[in-house]
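Here it is: the structure, laid out below.
Of the protein chains in this complex, one is absent; all others appear in place.
Think of it as A and B in the order they're written, each chain with its own count starting at 1.
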Amino acid sequence: MSIFEEVVRWFLDPAHWDGTFGIPNRLWEHVQMSFLATLTAAVLALPVGVLLGHYGRFGNLAINVSNVGRALPSFGILVLAVPLFGIGAAPAFIALVALAIPPIVTNSYVGMRDVDPELKEAARGLGMREHVALLRVEMPVALPVIMAGIRTAGVQVVATATLAAVVAWGGLGRFIVDGFAQRDDVQIFAGAILVAALAMVAELALAGLQWLATPRPMRASMRWFSRPGRTDELVLQGG
Amino acid sequence: MLRLDATDPWIRWDWLGHHTDVIWQALVQHIQLTGIAVLGGLAIATPVGLLVWRWRALRNPVLSVAGILYTIPSLALFALLVPFTGLTVVTAEIGLVSYTILILVRNIVVGLDGVPAEIREAATGMGYRPAKRLLTIDIPLALPVIVAGVRLATVTTIGLVTVTALLGEGGLGQLILAGLIQDFKTPLVVGLAGSVVLAVAADLLLAGAQRLATPWRSSR
Partner (left out) sequence: MRDWGFRAILSGVLGLSLLASACGSSGGGSPSAGSSGKPIASQMILGGPPECPTRPFCEKGLMDKYGLTFKDFKPLDAGGPLTKAALDRGDIQIGLLFSSDGSIAAKGYVVLNDDKHLQNADNVVPVGRSAALKSDAQTLLNQIDSKLNTSDLAGMNKSADIDKQDPAQIASDYLKKIGVSTSGGGSGKGKITVAGFNFSESSILAQIYGQALKGIGYDVSYKLNLGNREVVEPALEKGDIDLYPGYAATELEFINKAKGEATPDPAATVKLLNGYLQAKGLIALDPSAAQDQNAFAVTKETANKWHLVNLSDLAKNG
């Protein structure tokens, strides 16, 4: 029986859909953790990036924070969280939030900076107060770039959550890590398929969200592979 | 929630002193794994990128598929290979090269696209044959974006190499893993810091190379 047939058998086995080690539980763990971590990072990072971009302050810092973030190996950050915060869900969560913050800060900053100054002046000219202009004029225009940052962060989080199985957490990475330990090639392969599928679904979902956030006239020029922002620094992440 | 273990400081300098050879070997392995991945990726991505750029029909499908494949987490990609190529350097390199190819193909295409049409037409008008135009006009003008892609690929790969510790490779990632297994902070800190320093150094070096290669562009 080829490994592909064995993997199909593995997915058809009802035992693998049951209990703590079953696919539904691991999937739920992974999705819940990724969702909460990305959301928390967005809540923390958005105001910072948006305000810095609006006032045009600390530009170099805001842009370079994602360069530094890219230089941090996510595996190292996960392991670093263990002596600091113990084992379990909490250190994984903290590490994931820490890794998701840089791309959101940078993209929020860049998005706000790229708002046409004439637009801001027009809003001012219409008598809008500053915070109203920020919320109703600047942010909607910056939204596509901001969403691109959240999309990058979200995919990064899903990927790193896979690694968190190495530091005694659960999630879909559990199948891969346990499979390595048990030399169970079928489990390894099946786990990889599950993780890859989730990552792609997350990417498509966030891309859809980005599309929704893009003003209608600009949607036609969106491509799956493009992320608005500086073209010579396509903000990509991996994990 | 914070666990502070007084018996295990963040850095034990005596350990560092006794393990310079271990650290050096880890660093060398890290650089080797990264170098093979980036150079190999470049070698494969260049012809692929040129092909995709020339044949418009290939453009959207290839780049869309590449974008989606890029989202596959590295551990999953390695795991897809393990049943076939085992816990070996080959598995690690196939995985690492895959990611660099995805980045580089994208940047090569976008970079070549960015060459202004007027310049290309002028060159053709001056009698440049396609091959000469490619080598002397298109590629040099696309260079900033391409080198940016090499920078991104290099920094990304340096981070991903640490994950290959789970395959028995790892470079500086081996020190990180040892720190986890032995509950020992010093190798963890050394591995993490070393990896970050390596990534930053590579990024700065390549940024410098980018500026050298394109003296006519104002630096960003």
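The criterion applied here is as follows: a residue touches a chain if its C-beta (ideal position, glycine included) is under 8 Å from a C-beta of that chain, and two chains touch if they have at least 3 such contacts.
For clarity, every value in this text was computed on a predicted model and none was experimentally measured.
Participant: Identify the residue among B:87, B:193 or B:207 that touches the chain left out of the display.
Facilitator: Per the contact definition at the top, the residue touching the missing chain is B:87.
Participant: Among B:60, B:124 or B:182, which residue is in contact with the omitted chain in the full complex?
Facilitator: That would be B:182, which touches the missing chain.
Participant: Considering the complete complex, identify which of A:65, A:133 or A:167 is in touch with the unshown chain.
Facilitator: A:167
Participant: Mind listing the chain A residues that contact the chain we can't see here?
Facilitator: 20-21, 29, 32, 35-36, 39, 82, 86-89, 140, 143, 167-168, 170, 174, 177-178, 180-183, 209, 212-213, 215-216
Participant: Even though one chain is hidden, which residues of chain B still touch it in the full complex?
Facilitator: 7-8, 12, 15, 18-19, 87, 168, 174, 177-178, 180-184, 186
Throughout what follows, only the chains that are shown with their structure count from here on.
Participant: Rounded to the nearest whole Å, what is the centre-to-centre distance of chain A and chain B, using the mean of the C-alpha atoms as each centre?
Facilitator: 20
Participant: Taking the touch rule as given, give the residues of chain A at its contact with chain B in the complex, in rising order.
Facilitator: The touching residues are 3, 67-68, 70-77, 79-80, 82-86, 90, 155, 158-160, 162-163, 166-167, 173, 176-177, 179-180, 185-186, 188-189, 191-193, 195-196, 199-200, 202-204, 223-225, 231-234, 236-239.
Participant: What residues on chain B touch chain A, complex-wise?
Facilitator: 1-3, 5, 8, 60, 63-64, 66-68, 70-77, 79-80, 82-83, 87, 99, 103, 106-107, 110, 114, 144-145, 148-149, 152, 155-156, 158-160, 162-163, 165-166, 173, 176-177, 179-180, 183, 185, 188, 191-192, 195-196, 199-200, 203, 220
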